[in-house]
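The complex appears here without one of its protein chains, the remainder shown in place.
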Amino acid sequence: MGPTTVPGNASTTPRAPGRTGVTLGRVVAAEWTKLAGLRSTWWVVVGTVGTTAALAWVLGLFARSGDGRTAASLVVAGHLLAQLGPLTLGALVGAGEHSAGTATTTYTAVPRRLPVLVAQGVVTTVVTLAAAVAAVAASALVTAGTRATAGTALDLADGETVRVLAGFVLDLTGVALLGLGLGALLRRPAAALVSATLLLVVVDHLLATNPGQAADTARALLPGAGTRLLLDDAGLAALDAASLGPHLGAWGGGLVLGAWVAGVLAVAAYRLRRGDVT
Amino acid sequence: MTAPTLPRVVAAEWTKLAGLRGPALVAVATVLVSGLLTFAAANASSVDPGFDPLDSLTAGLSLAQVGPLVLGVLVGTGEFSSGTFRATFTAVPRRLPVLAGQTVVTAAAALATAVLAVGAAVAGLLPAARSRGIPLELTTHGTPQVLAGMVAFLVGLALFGLAVGALLRRPTPAFVAVLAVALVLPIALMLATDVAAGPTTAPAGDPAALQSAVNTLVTLLPSGAGALLATPPGAGGVEGAPDLGPWGGGLVLAAWVLVPLAAAAARLRGRDLT
């Protein structure tokens, strides 16, 4: 057992020298250990990569030359479904502590609490970035044959191509952080998943099928606006031409998603900081 | 002797379901969403020259379907996510009556919710219809069948959620599976068709083949098949997809319920409960 000290009536309990305290770096290391120790994490990564590549491959079977679409947009064509992976990851990380009952141990170890949320943001970002990059690579690989047949090249020196591929990675990361924020706020993975799916996909689709100025404006302000990051120039132009709402451009869409992420995380941080951990 | 008979298990499941706040909130939200969305859609199109209020009847379904799905998954996974299953299955060691009871209870709760939601949708049409002086004819032109189909669609989705939840047992995978198959995949496929086919050009050949393949696939997914239930007779199917009609759509949706439910029953019967 620990060092032997003299029992007495001192008002503080004796403590050995040289003990180390909580630092943000250590909290990040701890969150990484926890995340890497869960099978669900690796299922999510595999699912994201697999979905992206599989959808791109299937759609690639139908792609032919002269259909007006870029190779990059084919690579990221599975995005809408693939984003469920990062979303699940974020929701699990954000809500997992509370739903699995580990919150008690975690927040007694880090009573300031906020470093845990920051660290969860860091590890979620890292895993999602890695998964998204792997997904792009896998998708590019399985569509290589199609691209050769269709005569469209994936040119990494081309600004638009790089923007679309990087946009895919960025949007997936933003979606993961939105999931994290909703998970930390709602404290139940299922509630976070359902509300995020509504925000990102279902409401967006509902508005898209009932176009109008109000609907188009609302669509542009939903987190789904982040998908503009991975639309190619022709796609953006088509979207803007059909929309009566604000024309955000690719990066503007990214900013809308970023604002949602920041807002939801801020509310989650407030609840974590001021509320009870139960 | 008071053995756990099926009616008792059903009663027990009902007690458990009614004791939770979640399902009740989901039901209320479903009814509200259905009414409000239909109202908004009818109002928005009431200025059109050829306005028929009944065209907006199913406008709220795409969002209202989320409620029954969630309800089903909550019932299907609830025992396992909370640890209650130990108590439940020591009380009913034959196990399968519990699944049957959950199915009955979910169908009943979804039916009540769906009837109210469809009622709310009809009520949502009234202001727009009255503003144009158009009477609502609910008994002609296949409208009764559409109303019944909407109810069946919502109940079917709840049972689909229950079946997947009971099969996978853990809420997160169950929700991901259900959301992906019923909500996201159809939209993803339709949008991806746009991407692959291009916005401007639609040459003959492959893009049309793609369109028809995607439409067929979407029709065979639970929400696509269920939507056929709520289509007026003779309206024809989606372009390029086989026209299954309301009954065919209902059968496809039933298969989406029965296959995972049978698998869940096999798992429940044959495997350890941990």
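A and B are the chain letters, set down in written order, and residue numbers restart from 1 in every chain.
As a convention for this text, contacts are C-beta pairs under 8 Å (C-beta built on N, C-alpha and C of every residue); 3 or more make two chains touch, one makes a residue touch a chain.
We adopt the following convention: contacts and distances are computed from a predicted model.
UniProt lists the omitted chain of the complex under the protein name "ABC transporter domain-containing protein" (options: "GvpL/GvpF family gas vesicle protein", "Germination protein YpeB", "ABC transporter domain-containing protein" or "SDR family oxidoreductase").
The undisplayed chain touches these shown chains across the complete complex, A.
Touching the chain that is not shown, out of A:58, A:89 or A:110: A:110 (per the contact rule at the top). Contact residues of chain A toward the unshown chain are 1-16, 19-23, 26-27, 29-34, 37-40, 96, 100-112, 274-278.
Rule of thumb we're sticking to: only the chains that are shown with their structure count from here on.
Per the touch definition, chain A reaches chain B in the complex via residues 40, 55, 59-60, 62-64, 66-69, 73-74, 77-81, 84, 88, 91-92, 189-190, 193-194, 197-198, 201-203, 205-206, 209-210, 212, 234-235, 238.
Those residues of chain B whose C-beta lies close enough to touch chain A in the complex are 37, 41, 44, 59, 62-63, 66, 70, 73-74, 171-172, 175-176, 179-180, 183-185, 187-188, 191-192, 195-201, 203, 205-207, 209-210, 213.
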